[in-house]
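Just dropping this structure here.
Note that this is a trimmed complex: some chains were dropped, and none of the rest were shifted.
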Amino acid sequence: MLTPEDNELLTRIGPDTPMGAVLRHYWQPALLSSELPDPDGAPLRLRLLGEDLVAFRDTSGRVGLLAANCSHRGAPLCYGRNEEEGLRCVYHGWKYDVHGKCVDMPNEPPASNFKDKVQHTAYLCIERAGVVWTYLGPFSPPPPLPHLEWIDLPPDHYLIAKRVQYCNWVQALEGDIDQSHVSFAHRRLDGGSTGGRREVDRIRAADTHPRFEVLDTDYGVVIGAGREADAASSYWRVTQFLMPFWTMTGPYGENPTRQSRAWLPMDDDMTVTFAVTFHPLRPLTDNEVARMRAGSGAGYVGEGNFLPPTSEPAGAWRPKARRENDYFWTRELQRTRFYSGFPDFWTQDAAMQEGMGRVYDRGKEHLGTSDLGIIRVRQRLLQAAKALRDRRATPPAADHPELYQVRAAAVLLPNGVPWFEATDEQRRVIPGVNQAGV
Amino acid sequence: MLTPEDNELLTRIGPDTPMGAVLRHYWQPALLSSELPDPDGAPLRLRLLGEDLVAFRDTSGRVGLLAANCSHRGAPLCYGRNEEEGLRCVYHGWKYDVHGKCVDMPNEPPASNFKDKVQHTAYLCIERAGVVWTYLGPFSPPPPLPHLEWIDLPPDHYLIAKRVQYCNWVQALEGDIDQSHVSFAHRRLDGGSTGGRREVDRIRAADTHPRFEVLDTDYGVVIGAGREADAASSYWRVTQFLMPFWTMTGPYGENPTRQSRAWLPMDDDMTVTFAVTFHPLRPLTDNEVARMRAGSGAGYVGEGNFLPPTSEPAGAWRPKARRENDYFWTRELQRTRFYSGFPDFWTQDAAMQEGMGRVYDRGKEHLGTSDLGIIRVRQRLLQAAKALRDRRATPPAADHPELYQVRAAAVLLPNGVPWFEATDEQRRVIPGVNQAGV
């Protein structure tokens, strides 16, 4: 339960908010490189942290990310001419390079130095691992990219999925560090899997009230959720929260694929979910890729399951399943196949999170022991916002990219063996090693 | 004409408003029993007095009415599993019975007593006369149901109709205690009836300016509207207003069917109209029922004349005729058949009331002698709100259900005979008697 003041502080991320300032200290996975396929191609509207932006790939292939409206008199740059190393407004021909420098101002006299006085808002972009990363923060130069494991992998080792979620980022993020919902929201009634292996499914169905142990880390929070496996041992699933919006949940099986997710605020009311499935040691198989592209697995909407693209920000990532059609929920499915009644894995989460309201009011909730992870993550975020606001303290790990070299884990342990110590190696990124999940 | 302060006081009915507090002292006809046909059937979204709720019928057949969002972390209960005497949230399995008691909390340890500390918002429901009545007020136990005449009748003696109206409840209510509009808004140009008998139609067309006499009663207001019938006699139609939103207008003919209506606020901007047509002494005839189901008569939209149902609150009761299509108004109809130009009886009212704006600003109006009833009803409502707010006075008749045993009336009287005294018996519910209207 939060006070109204803390709820606002936690959720609002516009340019003039404390949490907005926190988030701006971190690199944002703003776009897929494939969304800007060609040099001098079509500009793309973007809405990020409450700011309207336009992205483009210039003649040299560099990505620019500019404030959406021209510095001159506010005309929309999304219709601009992307040509000769810059984006040119079609109202009066002002042209900006990827740094926001006004490199041409053809409606002013050639002798004028007015264009040198115009610095258009531009955010630094780096392309890495198929992602256009951008930095909206105060440091120049910015810190290095967070050293997430998949960033170093060859392109065939990972697959990235996106979708729009119509709610505030925090309630979406909270849903991903919530282990107990798996026993309910994702339960199958028809023998299908909840994502885990059969043995894990059995454990989750049998023990629906995991014990939580939560520890602060330099980069965020690590959360152990233990369930009874049998009389003598427990199944511990270890979730990582990395500032400001990264999550990793425990993998399944030996030599497992892994997932890393970000909950990227478009603004206070809309979120882009960003999910990377990767294998540390090998390419994803054709079968794995095909299943994800078909919409199977956490985070994957599937290629045929989006609404027709529009030119609005994130207009390519709007799922067909949405509140207006009850996410294809039916009572018959609820009776026979899916505990929740929602046929798609991702809607089993999204319907719950969007159904809380656009910005969930945490003044009426009742948190239990199963919410210890969520409670701690909120505290870390609020602490970071207050420390930055009140003491100008750099948020955790913002300048320590090496801290992101962690993994989630899942293990079977004899009762009494402490999960944190037991997963010490599993929770680290060790090249060439991919310790078994369960 | 009202001050801005009084207009707000009169119209706003959310949980923290004075008028909202007044309305919560009375039972609300929230749903038809037929909207929740089966035990363990689909939950139903409801919006009532500005609150988002979910209704369900449990295994035993009892109706529950719960706050729409789970007490745990706010997930939407409308997708819940309705099973084994309770509604279970599909996010974490929390289960509530019809009293809002958390009867299962499977994501917490079995030994935990946390679930005993959670009291989910639940409103008491009673089913009577085909209606699910609910009480959102302060008294426990609540007062008995208002003893409206039709509540005691066998099911084949009445028919209930609903529809959504896209405006504040007060301007809709005002329209129903307004007698003078009948001569205009409902006038026919083609010989069709305005709802009354031919003689009444003639009187209304000939005398378009009824004289109003208004009296306070223990339960609300009684309004006499007199029109010249001939040189020696008058037609008096007697309208009842019963706190907080019930209306009864004068019946037509000997041994007449009667109507009782409620104007139920979904929120400040939307109203559900609730109309009961009944005969005190006999079943409605097949012909009467067929005509109402086809959309003929005050309040009846007709079964084919609703938009396709949605799962939104009141999504089954949205008429096709609406502002966006001008309620099927045409100039040709206005020239030849309907004075107003609107072909449906109910749209002749709704178009006027919705056209005032969502919440009508009473600061610019000009009330005449024909508005005496409306003036008095507003005063009673405002008095009740101020008395409750300032002196904690229980609103009129909220705890006196027996006061609702009244009828509307319509009589022909020799000039000089006082209508109030003359209709004394007609205005009372007398079992086995159904005194003639005109």
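Every chain is named by a letter (A and B) in the order it is written, and numbering of its residues begins at 1.
Simple rule for what comes next: contacts are C-beta pairs under 8 Å (C-beta built on N, C-alpha and C of every residue); 3 or more make two chains touch, one makes a residue touch a chain.
This one's a predicted model, so the numbers in the text were calculated from it and none came from an experiment.
Asks: Report the copy count for the entire assembly; 2 chains are displayed in place.
Replies: Full complex, one repeated sequence, 3 copies overall.
Following the convention adopted for this analysis, only the chains that are shown with their structure count from here on.
Asks: Provide the C-alpha centroid distance between chain A and chain B, rounded to the nearest whole angstrom.
Replies: From the centre of chain A to the centre of chain B is 48 Å.
Asks: Could you please specify the touching residues of chain A with respect to chain B in the complex?
Replies: Listed in rising order, the residues of chain A that touch chain B are 171, 174, 180-181, 183-185, 208-211, 324, 326, 329, 331, 334, 339-342, 348, 351-353, 355-357, 360-362, 364-371, 374.
Asks: What does chain B use to touch chain A in their complex?
Replies: Contact set of chain B toward chain A: 41-42, 69, 71-76, 78-79, 81, 89-93, 105-110, 112, 114, 117-118, 310-311.
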